[in-house]
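Pasting a structure below so you can have a look.
A protein chain is absent from this complex, but the other protein chains hold their places.
And now, subunit A:
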Amino acid sequence: MTLISFFGNALTAYGPALAVFLLYVARNAQLVILLMTSAFFWLLSILFSSVFWYLIKPLQNVPVGTIFVAVTLQELFRFLFFKLMSKAEKGLNIIAKTPNSPLNRPANAFVTGLGFGIMSGLTLYLSQLAESAGPAILACNSCPGMDVFFVGALTTCLFIFLHSVWNMVAFDGWYRGQWLPFGFVMISHYAASYGTLLTPSSIEYGCAIALLIDFVILIVCTTLAVRPILVS
């Protein structure tokens, strides 16, 4: 019985990302390497976050503070990764299949964002997914009809793609020398992350509000990310 939950949650959380990975990224070795590198950068960000968390004792029981540190560091590493990638861009373009395509930059930004997202999705959700194979559910405090793991699966799915489009928006801005898009990314990342605090809260339909916030941000950011490509 519970294997059904496990597969349901697994497909919900990782299914779409896996589809993109297998049908798009995996066909191109260069994209795979980019994805792995960005995934590594996300891991570095979370490593530093955990060092902060570990060293600053008062932080340990305050999710608001933990989220602030983690989001800030993730965005810092997004910038650092952009710096690294813009250095490597020439080389990347040389070995690319289509060196002069205007799609290279947004595609690379998308794939590295996907790397960020996949790694964050795996790190933050995999343990819950494993536990969802057991017979028990953990009822969601704000939505008694739902269980924490399924809400987590939906959140994970949204965050993977949020990271992808955030990367596209931020990188596009930086390529133009603008920091405003990155500022928007940063604010929406804070909003999405703090929104997830509604899920374990006792606010009625808190989990639905949290998912809605994530979804709206995803739509807005996707629009922001795709528009420059189409108008170019």
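Just so it is clear, a contact is a pair of C-beta atoms (placed from the backbone, for glycine too) under 8 Å apart; a residue touches a chain by one contact, two chains touch by 3 or more; residues count from 1.
One rule holds for everything that comes next: contacts and distances are computed from a predicted model.
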Next on the checklist: Which of the following is the UniProt-recorded protein name of the chain this complex doesn't show: "mitogen-activated protein kinase kinase", "Nicastrin", "Mitotic spindle assembly checkpoint protein MAD2A" or "Hym1 protein"?
Outcome noted: "Nicastrin"
Checklist outcome for this item: Among the options A:Val62, A:Ala88, A:Ala136 or A:Ile187, the absent chain makes contact with A:Ala136
Item to check | Interface with the undisplayed chain - residues on subunit A | outcome: 1-2, 4-5, 7-12, 15-20, 23-24, 26-27, 29, 32, 35-36, 39, 43, 98, 101-103, 118-119, 122-123, 126-128, 130-131, 134-139, 145, 147, 150, 153-154, 157, 230
